[in-house]
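Yeah, one chain of the complex is gone here, protein chain that is, but the others are all in their spots.
Now for subunit A:
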Amino acid sequence: MTVSPLRKGHALEIDKVSKAYGHFLAVDDVSLAVEPGEIVAILGPSGSGKTALLGMVGGRIAADGGDIRIGGNSVMGLPPEKIDAATVFQDYALFPHLSVLENVGFGLRVRGVAKAEARKRALEMLAIVGLEALADRNIAQLSGGQRQRVATARALAVHPGILLLDEPLGALDRQIRGRLQEELARLLRRLNVTALLVTHDQEEAFTMADRIAVMQGGKLEQYGPPAELYRWPATEFVATFLGNGTIVEGRRAGGTDDLPLFEVAGAFVVARSRVAVGASARLLVRPEHVEVGPAGSQPAPTWRDARLAGVVNTGGTSRLTLEIAGTTLEALSLGGFDLVPGQTVDCTLAAEAAVVL
C-alpha cells in the first residue's frame, strides 16, 4: 500500500520547563529539542516526570516556568484544543459511544470539517493503519492491538504538528508489542510525523526512537541516540537503567588521553575517560563485551584465573557470573553449554568496552 506523507511535522522545543506539585518537583528545569519528523522517546521509571512533561506539551498540565514551542510558536497558557498536537493516550481513551470511523473522524468534525469530507479522510486514515474493514464496529468489539491503531489513526487524522504518545503499547501483550513497535515506528516515519513518545519500556524506546531522553526524579539525565546512550551513559542511572551490566571500581593507571588505561581487578582495561592518573573511577562493563572461554583457550586474556561462579542458560545464550580477584562481573555467552560452575576460565574484555561514569 502506498502512503503519501502528511505535511511534515513541526519542530518541538522544550525550554527550561518545570512543574511542581506542592513541594514535589515533578519536572525540574528540563530542556529538549525535537527535530521535524524525528521520533523521540522519553524514557524513565514511573514518577520520573515523563508523563507530566508530555501533559505540558499537550496543554493538559500548566507549566510553572519555561517555554514550550511547537513549530516556533509558544503553546504556554493555551488550552489543549488550541495546541497543534494530538495525543495517543495511555489505554487509548477511545469514545465508547462512537463507532471506529466516528472516533477517527471526531477531531476533524469538531474542527469544522464537513461530514462527508471528515468521513472520507477518516476512512483514508483507517486504511493507512489497515483497519478500514472495521470502520463501523463498536470500540468494545476491538482487540487491544486494534484499539491501539484506532487511537493512532484518531490522533493522526487531524494532521498534528506533533504527535504525543503516552505509553502507546504498554497495555498490550508482550508478543504483539514487539511487532507493533516496529510497525508504528515505520508508519510514523513514512508519514513524516514528529513524535514524542513516553515510555518506561527500554525496548520500546530503542525500537522506535531516533533519540532517547532518559528522565529520573524530574530531571533529564541524558539525551541522545539509543546507541550512544547505551555505549556512553553519562550517569550511573542511565548505565544501569538501560540494559544490563556491572559497575566495577577501577583506578586510572596511565595511558594517553586517546587510550586511557585503568586498573580493574588486577588487569589493565581501556576506557573512555578524562580522569587524572591515580584517580579512582567507576566503570560499566556490559555482559556482552566480556568474552569467556576455558582456561588457556584465549591467547591474551584480560583476566586469567577467573572463577565461574554461576551459569544460567536461557536458551540461545547463557548468563555467566564471574569472580575475579574479589570483583564480580556478569557476562553473556552465546552457547556456553560446555561451561560448568566452579571452573576456572579466561576472560577478555573487548577494547573500550568499559565506560567511566
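In this text, contacts are C-beta pairs under 8 Å (C-beta built on N, C-alpha and C of every residue); 3 or more make two chains touch, one makes a residue touch a chain; residues count from 1.
The working rule: contacts and distances are computed from a predicted model.
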{"item": "Chain not present in the shown complex, as UniProt names it (candidates \"YabP/YqfC family sporulation protein\", \"Spermidine/putrescine ABC transporter permease\", \"Phosphoribosylformylglycinamidine synthase subunit PurS\" or \"ATPase\")", "value": "\"Spermidine/putrescine ABC transporter permease\""}
{"item": "Contact with the hidden chain (one of A:Pro96, A:Gly278 or A:Gly316)", "value": "A:Pro96"}
{"item": "Sole residue of A:Arg154, A:Arg177 or A:Arg286 that reaches the chain not shown, by the stated touch rule", "value": "A:Arg154"}
{"item": "Options A:Gly9, A:Gly37, A:Gly58 or A:Pro287, residue touching the unrepresented chain", "value": "A:Gly58"}
{"item": "Omitted-chain contact residue, chosen from A:Leu12, A:Val27, A:Ala63 or A:Ala86", "value": "A:Ala86"}
{"item": "Contact partner of the left-out chain, one of A:Lys8, A:Arg111, A:Arg179 or A:Arg272", "value": "A:Arg111"}
{"item": "Touch list for subunit A against the chain that is not drawn", "value": "58-60, 79-81, 85-87, 89-91, 93-97, 106-107, 110-111, 154-155, 158"}
